[in-house]
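Apart from one protein chain that is not included, each protein chain of the complex appears where it belongs.
Up next, subunit A:
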Amino acid sequence: MGGSGSRLSKELLAEYQDLTFLTKQEILLAHRRFCELLPQEQRSMEESLRAQVSFEQILSLPELKANPFKERICRVFSTAPTRDSLSFEDFLDLLSVFSDTATPDIKSHYAFRIFDFDDDGTLNREDLSRLVNCLTGEGEDTRLSAAEMKQLIDNVSVAGLGLAGPGSGREGWTCGLKPSHSQILEESDIDRDGTINLSEFQHVISRSPDFASSFKIVL
């Protein structure tokens, strides 16, 4: 496929093996699949390592095609200045994080960055509603109504009402005004600042044993 000339050198392979969670076979397969996306003249070894593949081409891979988060995934892993294309090493990074052997820690870190649509380092209400829309799809019947979405995410307004400190905030929740009015944030937002930060996210994820097994893309 990529031609026999496009084999990776031994040192490079060893380095990739050290720096990623992938096995030799997986790296070679990744390289082959990556080369298939390149035009014929760029398929040589040196060229393929320098080449950048645009999102449209990456997203045509069957493994990513149907994924509702495909654009986010590419954006998070892209190191190009304009963040609109992936190099081979970015591609390897992507596969490494989504591989079987990657630790839950690194998986949840990248999951957080994928879900953080505006790249501001926290999951706020806007991020969460976009996330839910991705999950339920854009269809008429599956999309949540505004009220449902509000119930799902709503928390910021109550938290902003001025529950004094974190301690009293907690009490205000459990015995307070509207105890069951906000789901995601109530479950995940520990410091009650109205957004979910990375450690809060990882805390929630750590309680879900299925996360690591489902956060996986295999070529």
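Observations on the structure shown:
The rule is simple: contacts are C-beta pairs under 8 Å (C-beta built on N, C-alpha and C of every residue); 3 or more make two chains touch, one makes a residue touch a chain; residues count from 1.
Just so we're on the same page, contacts and distances are computed from a predicted model.
Of "Proteasome subunit beta", "dolichyl-phosphate-mannose--protein mannosyltransferase", "3-methyl-2-oxobutanoate dehydrogenase (2-methylpropanoyl-transferring)" or "Transmembrane channel-like protein", only "Transmembrane channel-like protein" is the UniProt protein name of the chain excluded from the display.
Summary of contacts with the chain left out: across A:9, A:54 or A:142, the touching residue is A:142.
For subunit A, the residues touching the chain absent from view are 15-21, 23-25, 62-69, 77-81, 83, 89-90, 92-93, 98, 103, 105-106, 109-111, 115, 120-121, 128, 131-132, 135-137, 139, 141-144, 148, 151-152, 180, 183-184, 187-188, 201, 204-211, 213-218.
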